[in-house]
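Could you have a look at this structure, given as structure tokens, before my questions?
Complex shown without one protein chain; remaining protein chains in place.
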Amino acid sequence: MNIGLLGLGRMGTGIARSLLRAGHRVTVYNRTRERAYALQPEGAIVAKSIADACKAEVVLTMLADDAALEAVVFAEEGLLASLPRGVPHISVSTISVALSEKLAAAHATAQQEYVAAPVFGRPEAAEAGRLAVVIAGLSDVVERCQPLFQALGPKQWIVGEVPALANVVKLSGNFLLASVIESLAEAMALIRKSEVDPAAYLEFLTSTLFPAPVYKNYGELILRDKYEPAGFAAPLGLKDMRFVMAAAEAQTVPMPFASVLRDRFLAAIARGNEASDWAVLGRLAAEDAGLATRAPAAARRTAGGQHG
Amino acid sequence: MNIGLLGLGRMGTGIARSLLRAGHRVTVYNRTRERAYALQPEGAIVAKSIADACKAEVVLTMLADDAALEAVVFAEEGLLASLPRGVPHISVSTISVALSEKLAAAHATAQQEYVAAPVFGRPEAAEAGRLAVVIAGLSDVVERCQPLFQALGPKQWIVGEVPALANVVKLSGNFLLASVIESLAEAMALIRKSEVDPAAYLEFLTSTLFPAPVYKNYGELILRDKYEPAGFAAPLGLKDMRFVMAAAEAQTVPMPFASVLRDRFLAAIARGNEASDWAVLGRLAAEDAGLATRAPAAARRTAGGQHG
Amino acid sequence: MNIGLLGLGRMGTGIARSLLRAGHRVTVYNRTRERAYALQPEGAIVAKSIADACKAEVVLTMLADDAALEAVVFAEEGLLASLPRGVPHISVSTISVALSEKLAAAHATAQQEYVAAPVFGRPEAAEAGRLAVVIAGLSDVVERCQPLFQALGPKQWIVGEVPALANVVKLSGNFLLASVIESLAEAMALIRKSEVDPAAYLEFLTSTLFPAPVYKNYGELILRDKYEPAGFAAPLGLKDMRFVMAAAEAQTVPMPFASVLRDRFLAAIARGNEASDWAVLGRLAAEDAGLATRAPAAARRTAGGQHG
Partner (left out) sequence: MNIGLLGLGRMGTGIARSLLRAGHRVTVYNRTRERAYALQPEGAIVAKSIADACKAEVVLTMLADDAALEAVVFAEEGLLASLPRGVPHISVSTISVALSEKLAAAHATAQQEYVAAPVFGRPEAAEAGRLAVVIAGLSDVVERCQPLFQALGPKQWIVGEVPALANVVKLSGNFLLASVIESLAEAMALIRKSEVDPAAYLEFLTSTLFPAPVYKNYGELILRDKYEPAGFAAPLGLKDMRFVMAAAEAQTVPMPFASVLRDRFLAAIARGNEASDWAVLGRLAAEDAGLATRAPAAARRTAGGQHG
């Protein structure tokens, strides 16, 4: 397909590569132009403007957060203004349900098509074409874009025709991941304080009850007390808990675990772990159990500071 | 009345004084004998043994915790072995519902009378005869001991005939107090970080919505970030949350606030505030909001320590 | 003073009366005109439009929530468009910190003055001129409006010059009130299940440790299991928890009690108590302890319904 792609962070760059490898024609746009040029040798065409990238069969956006996507869509010469009729906007970013609904309404008003297609997977999975994709939008549009979705990864799920539902699914998935982190954090604090070998503990659990990679990977981070550099930073975890709780409040659904997670991310950030991976809940649980940790200087300063 | 009194901590000593001042004959016993002799000039008779203190119309116990009271009651020459028939045991200590039930059963088996009469109030209130007393036991025994109860304080409530019910009431009261502390702790962390004057905030609240002394007193401790020396130490708060949760579990009653409180006390203790007043939840809330505090050296070490 | 007043719900009507009684000239505006005319016999002047009500020395707004206030302020012929320079807008409503900041910015851009002055107290207190007022705004404006504030109630606190700070204070106060409700709800569920007399329990507590009226009033509602009609409805409680948590998140302050409260309000509403007083957390605690309650038909249907 002839694909426009806006947003070349680590995820967007990975997606660009897997689309190119699958034989698609990809025109990329990024505010910081260097990232676009870096993809030229691999076959990408560099767009000079958003409008330029819209000369395509479909436009994909992969931005960091609500604000970044809103800026790209609603800017004066942004996506909404530039998208030709019949060229659907596929939003791959993890955004709030509220923004997804706002985009759906705005595109509908402009007689444009909008599909939400958030993905699960890290940048390496994006590059390898191994993302899991959650898709919601008008079925004929979704149908038409199948070649694109297949290039993203082998596992797709078409949730329905209301785009925001895909975002609910994505956010609830991140909630489940954060729950894995917090439960491991608490269990491993208990294990360490009980003087059981935490490495053997983790190895036993992940080879019996919990063979899923997420248990192994997050367990490893907690085990090694090493949360920097962040794969997915704590403030992003906080943001997703806020979004999932907002989606749940809109449906009148209490989520006690999500509430605990939100408070834990807030405490983690306030205690100096703003730049750490969201698995840093493991450090928080260790500190709250009185265990020594490799807290960063910022955290140390805060935790043991003078009276202000 | 002719009263035996076992246990001369700060509360027991205060009670002894208010009983003496009310004209009762008081025979005191304490494992560490000095505390008993200290009361001699004020008219107390010093017992050499528990059995000695049982030569009375009624025996009062005011011990620090379950273990201490169990030791006094079930020791070889302890209260259970020494109490003459017709001399009731009145337990004033804050103990678990389970121990109160065990005492009720043991005394019944020994054909002895047992009344639970836990009190609200600090040592100064005990000494001034200004405690609030929650009483449960056979009504004729309770009746007979009225002169004693009236010396403890102006406010009494006879809950019923099942002793453990008085303990449920006492523990639930301590739960309500701890809830006041945690709610103030959270509100004041928000206020401080919002750069509102916390002293003016507290003054406004306690002169409008929350005129109760508990709000003023605990608010003051949090405001001044000064939790040492402890009036009522954090580990005692933890213990009472454990007891109230055990009582609630026995009745199949979920108590989400109590659960939060238990975890907060655990974190406070693990983070080095073992010797602090239970209002130290205010320090915890401040630290978790990234505010600087006057944390004790132990807490500082733990929070910013090396990896173990 | 010559005062314009927008919004004549129960609170606004009460405020109008206490202003009139204090001798002020009050021009009232309400979307539903009947409520305005109802105040005419007491001396109020009825405005035909918002602009009409702005012919005054100061304009007061007392709307139900963020949406209602936004509608009044940002409408085509709304307050922002109508307010003459030098006539301050005093917002008495309980609104979000975010909206208060937005209003401050909008009024500043329009070279208008804005003061946040949320109040504590029920409609009866408003009418009696017995509200507690939390004030924040430029000090000369606040100074100028003193006669108005004094008519609202005897107790005022000037927090500072940043309007949103008054909203933080108001929201944190509602958080403290909700904490009282939940702690009483849990304690009284335990007391009822333990077969202690809950009326005597409440009477004892409020005459000893917790003499504040809020404990008596909310305790009474829980005791009588009577939450209808609502003084302050559960969805408003939920809204305020959302607002206080948003304010706390903006300052990176975790508030575990607020998180529990938010989930409890959500469950209360989802379980059919949407029209009940926010003290209905008492019913929720009772139901979760397996106690029988006077749940409304809606709640009964939900709790024991068919599979959907």
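General remarks:
We just call them A, B and C in the order they show up, numbering each chain from 1.
Rule of thumb we're sticking to: a residue touches a chain if its C-beta (ideal position, glycine included) is under 8 Å from a C-beta of that chain, and two chains touch if they have at least 3 such contacts.
Keep in mind the model is a prediction, meaning the values are calculated, not measured.
Taking the complete complex into account, A:Ala187 is the one of A:Ala187, A:Ala275 or A:Ala292 that touches the chain left out. Interface note for the absent chain: among A:Ala117, A:Ala230 or A:Ala258, the touching residue is A:Ala258.
Residues of chain A that touch the chain left out of view are 120, 132, 134, 155, 157, 159-160, 165, 168-169, 172-173, 175-177, 179-180, 182-184, 186-187, 189-191, 193-197, 200-201, 204-205, 207-212, 214-215, 244, 247-248, 251-258, 260, 264, 285, 288-290. Considering the complete assembly, chain B touches the hidden chain via residues 238, 242, 248-249, 252-256, 259-260, 262-264, 266-267, 269-270.
Where chain C meets the missing chain, the touching residues are 225, 256, 266-267, 269-272, 287-295, 299-308.
Criterion: only the chains that are shown with their structure count from here on.
The chains that touch both chain A and chain B are C.
Centrality by C-alpha centroid: the chain sitting nearest the overall protein C-alpha mean is C. Each chain gets one centre point, the mean of its Cα atoms, and the points for chain A and chain B are 50 Å apart. For the pair chain B and chain C, the distance between C-alpha centroids works out to 37 Å.
Taken residue by residue, chain B touches two or more other chains at 256, 288-290, whereas all remaining positions touch fewer.
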